[in-house]
Structures are given as C-alpha cells and as structure tokens.
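Removed from the display is one protein chain of the complex; every other protein chain stays in position.
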Amino acid sequence: MVKLLGSVEIESVKPLIMELKFILKRIRQSPLSIIGISIIVFYIILAILAPVLAPPEPGRDPYIMPSYGISPVPKPPSKQAIWGTTEGQYDIYYGCIWGVRTAFRTGIIITVGSMIIGILIGCISGYYGGKVDEIMMRITDMFYAIPTIVLAMAIVVLLGIGLDNVIKAMIIVGWPTYARLMRAEVLRIKNEDYIEAARAIGCSDFRIMVKHILPNAIYPVIIMASMNIGNVVLAASALSFLGLGSPAGYADWGAMIALSRNWILGLPGNPLAFWHTYIIPGLFIFTFVLGWNLLGDAFRDMLDPLIRRR
Amino acid sequence: MEGNPVLKVENLVVRFYTYEGVVKAIEKVSFFLREGEVLGIVGETGCGKSVTALSVMRLTPHPGRIENGEVYIKTDDGLVNILEKDEKYLEKIRGRYISIVFQEPGAALNPLYKIGDQIAEVLLIHRRLNYYKRALKVIEDKIWRENSSFKRRILSMQRKVCKMLIENPNSTLASILLKLPLISGLKKLIEQEVREDVIMILRDMGLPDPERVYNMYPHELSGGMKQRAVIAMALACNPKIMIADEPTTNLDVTIQAQILQLIKDLREKLGSSIIYITHDLGVIAELCDRVAVMYAGNICEVANVYEIFKNPLHPYTKALLESIPRPGRPFKSIPGTIPNLINPPPGCRFHPRCKYAMDKCRREVPRLIKVGEDHYVACHLVRG
Partner (left out) sequence: MRLREYIIRRLILLPAILFGISLMIFMIMQCFTPAQRAVAYVQSTEEMLNIDEIIKRYHLDEPLIMQYFYWINNVLHGNLGYSISANMPVAQALATYFPATVELVFLAIPLMLLLGITFGILAAVYRDSVIDHIVRFFSISAWSLPSFWSAIILLAFFYGALGMFPPGRLSPHIVLSLSQSEFKRYTGMYIIDGILNGRLDVSLDALNHVILPSLNLAILSSALPMRIMRSSMLEVLNKEFIIAARAKGLSKWMVIWKHAIKNALIPMITVAGIMVANLITGVVITETVFNYPGLGRFAAGAATSLDMPGILGFALFAGTIYAVTNLVVDILYALIDPRIRY
C-alpha cells in the first residue's frame, strides 16, 4: 500500500522539478524578469540593512521616524537629513529606508493571510461540494459585489484606524479571490484518475487533500499571489495616504506622502520647492511595486502554456 | 514540358525566425501547376506543405519570411512574379486569381459575421464595378416604373451616386453619400444584387436552403456545411488557381467523400486548377493528375499520379507507399522522426532515415532531375 502510494507520489513530484528547471531557464532569458528580481533583491537587502543604514534612536520604536523640530514647514536636504524632512520635521531618508520593511511586512502578511484563508476555504468548498460549496460561493459573491478598496475602507472604519487594522481589512477583502481560484483548481483535479485511485486504496479525505490535490492545485494560486502583491502594497499605501493606516510619523511611504499634501504647491515663485517630500517616497512605492509586477508578469508569461512555446 | 502553367514556383526559400532559432522550413522548393490539372502535394505533418501554400500567396505567417525564390502566377498580364510586386497588387490577385481553403472547417470564417456576408465580401472586393452597373440598371428600371415624382427624385439622386461610383469605385465622396438616409437605399440595392449571387453560389455548393444559410452564423453550421461555405468563399470569384490545404482531414469520412465529389464537380464546371495538399494517399489516387512528394521542406519527387504509384523512385516515396496499411500484411512504418529544422541534417534531409543512404547523401543536397516524361526526382541514387 505504501509502495503504491509512493509511486503515485513520485508521479506528482518529478514533473514539478522539471517545471522548476524550465522556469529558471526562462527567467534567465527574460530581461524584464531579471530586472524585477533585481529590484526585489535590492529591496530585501535594504530591508535587512535598515538598522545599519538608518540607525534608530535607542529606546524608541524604530518605525517611528525621528523628528528634528516642530516646524510644520518641510526642510530641503541637509547634513542632518540627507533627503530633507517632511511636515513635522520627520527625516525622509529614515522613513523611506524603514518604509521598505513596512512595505514588505504589509505586502507579505496580507498576501499570505488571504492566501491561507482562501486556500483553506477553496479546498474544502471544491472538494466537498454540495451545500457547503453553495454557501461558500454565495459568500464570496457577496464580497465580490463591492469594489475591494471601498469594502476595505468600511472595515477599517469598523475596526478603527491603524496599520494593523488596514492589514486585517485587506486580508478580509482579499481571500475570496484565492478561494475562487483554489476551488476551480480543486474541481479540475478532483476528477483526475489518480485521485480516484488514491480513494480506492482507502486514503482519508484529509490525506488526499494535503498530499495529492494541494501540490497540484497550488501552482496558479502562487502565480496569482505573485501578480497581486504589487496591487496589495499599492492599495495599502493608498489607505495610508487617505489617513486610515499608519499614523503621522510612522515609517510608511503612503503616510509620508500624505504629509506632503499641504506643500505640493511649493512657495510663491518656487512651485517645486518641496519636491523631496512627495517625489522620493513616491519613487520608492513605484519601484517597489514595479519590481513585484515585473516578476509576477514574467511568472505568468512563463507558466501560461499557450504563450510559453513561442 | 510544362504545358500551360498557371503557377510556377522556383527555388522558394522560407525561414521562420523564432525565439529558439531560425527554422529553415522551405529550402529551394520548385514546382509548377498546369492549367486545368489537379496537383497533389503529399507529405507528413510538418514537412512544410501548409507553409508552401501560404507563401505562394505571400501570406507567410509571422515570424516567417520569404527569403528567396520566384512565384509566377498567371494573371491577365501573363505570368507575373508576385514576390516582386507590391502589396496592392497582391490584394488584387488574392481571391481573384488564386484562393485557398483551409484544413479546419470553419476556421476561415469569422465567428461574428453571417456566412452570406462573408462570401459577399469577396465578391464586393473584386467585382464591385459589376455590382454598381447592375444596381444602375435596377435603378433605371425603377425610375421608369415609378409614378410618384418624389420617389423619382430620390431614385435619380441614387442614380447619380451610382454613376459616380462606376466612374470612380474608390470615390470617398460617394462612400460618404451612401451613408446618408435617402441615398442608403442604393446601398441596399447593391447588397441585394450581391446577395442574389451569393445564394446562387451557396446552392451550387450543395447547401440546402441557401436563403436561410445566408443569415446563419458559423457556429450554427455543421462541419461539412462550414467547409462548403469556405469553398464557396474561395471560388466565389472563379479564381484560376485554388489551393486546398487538407480540406477534408477534419471531417467525417462520409462528409469527406461528399466534399471530394464537390471539388471534382467544381473542377469540371469551372475549369479551375487545383493544388490539393494532403497526407492521405487514397485521396491522391482518386483526385490528382500529378503528385509532388514533400519531405522536411524539400520536394523529393514529382510525377504523374500513375507513375508515382507504379514506379516510385525516391526512397521516401517508396517508404510512404509501403506504409499504407493493407489487410494481411504486417504494419510497416518509416523508422525515425522528421528532423529538427533549426539544425537540419546536412546534405539530403532524408538521409538519416534512408536505408539506401550513401556518403554523398550526407554532403550534397540532391537536385530535382528529370528521369522520364513528366517525372522528376531529387535523389543521388537516381540518374537523369
């Protein structure tokens, strides 16, 4: 029995390794995905080296940007603040560097959270079908009926303002997409012969789900996640910008740009006087999301069977 | 001894520039098609039959490019090398002097338009002047019969526009006027004239209830009906040359027989010359006058159909004929697979699978040599 199971298992692992090798080869061939990976690697390094590049003041929460005064007027780059300060004299350089960590934290927690919930619900819903499936699908439909950011805003109002609540709200709003996808994959795989075979040997439902269905179904979910991280970070920064996320002074790119809103028009005679308050954090958001999008795009191009062989 | 050729292909070279490398799909292919004859092109999948067909009309799909060679088509100006002409000239030739029928029934039909409209399109492209003149006659007849002077006014306006179109079929002024409410009656008249012809063509193709079929969409028709419609589209302007690229491969056997019969009848009635591409030797035997055998982008042998079956000279042709399954005999296949055309074997492309391969075959590409009346072979084993 173990041997039979063993052979079924080998069947579903070897193609996986072949696929991975093919993916790596294609990654090397595509300049855009190399750029994407480089950007992400660059940001990972920044995130890891944050305490070195922008040493936090001892005894303080490192995510709060140091403030060099109380004047609301942003100051241009100087020796003290190499990229200048925002309204309230927060150090832009410090904020941007630690903002990388915030961005990663936000993006990864939200994506992984939605993925886990989505995979669980999608798996159960697709595998068992029937009433359970119907109810789950109606619930996902309900979530789909309202555009995500609007719903997220409402949930943040419910839970209260703050970055953690923004993360929770986006997880709540994000799982239906993964659930739908997972369910579709499960439905497709459920009818394959090897599932029938596993059941015939007496595998429990749980074992089938975990050992046979999951490894095969998870592929498109991972692709979708990689394509979605960019959007998630963008949405979270938008919510922060609106004032629903991190408080002022927190190292969050969206919140930093919110601080620049009063200074967009600069000074009379010098309209771009405060460009550093919005251009620099914005560049960080843009390049960060761009990196993830390039990566996700490259993944999709590589794994989409219709386009692959061109 | 070419007789009266309507199509002559000489040393055609077609290459595909793909991500994985340059595919040398067609290497120096030469053949000709005589007036009124059916030339069969036979070969395995991937040997370049379809690419040849499309390239003859200069429709090689991306990322392919015609690198070299000459393609002569007989037009009203005699034999013309279409590879030297500009795109506008080609647009006049396609559909009018040469047309093509594809393998997948209905793949040639746009799913969003009615069948009849798609056939009408060919007629309108090449015979617009004709239909304008017919519409003019209808208008003049109507004017003569019309009592109400108001209606006569409108009709004479339409007649003026119609005359404008006859004088200059591309007149932009006229095409704008056609869209105006009162004048648009002329448009309907023209469409009605075309519609009559289309229904006649559909009937000739053996489609029952052609008036109803005109208004149907491709997905509403069966495979056989779709293929008839596609053939109708190809023959609407009565082109001298019709290329049929495996038109019956994807159809049921019974429908296959019907379509073959249709093609035979049309050849009798319209006197068209046909290039029939297939991998089915049975169809070749039944339909074709001459046969060209293709392998990996090269022509191996060209001969009269009886000669090919009775006296095949090229090893590939012989192997093909031997591989036809016969009851009572063990199944025989050709060992090996078709070569990778990015790095094709040097010399004769068939030599890795040929049981008679010599040293010369690995080095030199064999040329097509004449070995008999109307019989050409490209093989080092055979001398002219």
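As written, the chain order gives the labels A and B, with residue 1 at the start of each chain.
The definition used in the following text is that a residue touches a chain if its C-beta (ideal position, glycine included) is under 8 Å from a C-beta of that chain, and two chains touch if they have at least 3 such contacts.
It should be emphasised that the depicted structure is a prediction, and the values quoted were computed from it without experimental measurement.
Only one residue from B:104, B:140, B:197 or B:374 touches the chain missing from this view: B:104. The hidden chain makes contact, of the residues B:8, B:28, B:92 or B:318, with B:92. Checked against the hidden chain, the listed residues A:53, A:73 or A:290 yield one contact partner: A:290. Contact residues of subunit B toward the unshown chain are 54, 57, 59, 61-62, 87-88, 91-96, 99-100, 102, 104, 107-112, 121-122, 125-126, 217, 219, 230, 233-234.
Mapped onto subunit A, contacts with the missing chain fall at residues 138, 141-143, 145-151, 153-158, 160-161, 230, 234-235, 237-238, 241-244, 254, 257, 260-261, 264-266, 271-272, 275, 278-279, 282, 285-286, 289-290, 293-294, 297.
Heads up, the rule we're going with is that only the chains that are shown with their structure count from here on.
The distance from the centre of subunit A to the centre of subunit B, with each centre set as the mean of the Cα atoms, comes to 53 Å.
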